[in-house]
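Just one protein chain is left out here, and the rest sit where they should.
This part shows subunit A:
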Amino acid sequence: MENMTKQQYITKLSFYLRGMEESEYEDVMNYIQEYFEDAGIENEQSVMEELGSPQKLAATLRAEATIKSANNKREEAESNLQQEKQKNSTLKTILIIVLGIFALPIALPLAIAMIAVIFALFAVLVSMVIVVVVMIVALFIVGIPNVVHSISLFSVSFADGLVALGASLMMIGAGLLMALIVVAIISKFIPWMVRQLTKFFNRHNSRPHLNKEGHIYDEK
């Protein structure tokens, strides 16, 4: 650092401090100015040496100021946010309660209707199952005795007996077929449905699963 006069030093310092907040700037400059004066003219050079270059000094002084004001701003922002959050959450809760009360005349019947629909669907499903089962049972109930009966018909008329036997065998066959289909549906379809349902309900949980090799993986 080449030798400069106190005045040059202070001017340079002022330059490097530009942009600082007005009151801060004044305080700093006053302090430095006073410091020089108290040190006395004979100590000017040593003071400048100790203070370091105007640029470095400005950086040090700025850093302190920036940290302090940044901290203040952050604390202010945080406390503002907290206040806002508190205000918001109580307001929200009140609003939700009020809306809920207003919506009741509509929401309640709607909910009841939805439950009724689900119930009805379920009832339809059950009755469909019952119908199928009854059909199968009926086919067997009719078909099997008819075989016996058709054999006895043979003694009366061969043709009639044949027709009757054929018909009853057809009924038994149809019954068996339907039974097999139903069994197949039950053994495949219902597990699949159960799996879909569990997937649907566990959508938001990520549970660890075991894959084929027995490794644990997370379901996405």
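Here, a residue touches a chain if its C-beta (ideal position, glycine included) is under 8 Å from a C-beta of that chain, and two chains touch if they have at least 3 such contacts; residues count from 1.
Keep this in mind: contacts and distances are computed from a predicted model.
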| item | value |
| --- | --- |
| Missing subunit (named according to UniProt) among the choices "Acyl-CoA dehydrogenase", "PadR family transcriptional regulator PadR", "Potassium-transporting ATPase ATP-binding subunit" or "cysteine desulfurase" | "PadR family transcriptional regulator PadR" |
| Per the touch definition above, residue among A:15, A:31, A:158 or A:189 touching the missing chain | A:31 |
| Among A:52, A:100 or A:166, residue touching the chain not depicted | A:52 |
| Touch residues of subunit A, complete complex, unshown partner | 27-28, 30-32, 34-35, 37-39, 47, 50-52, 56-57, 60-61, 64, 68 |
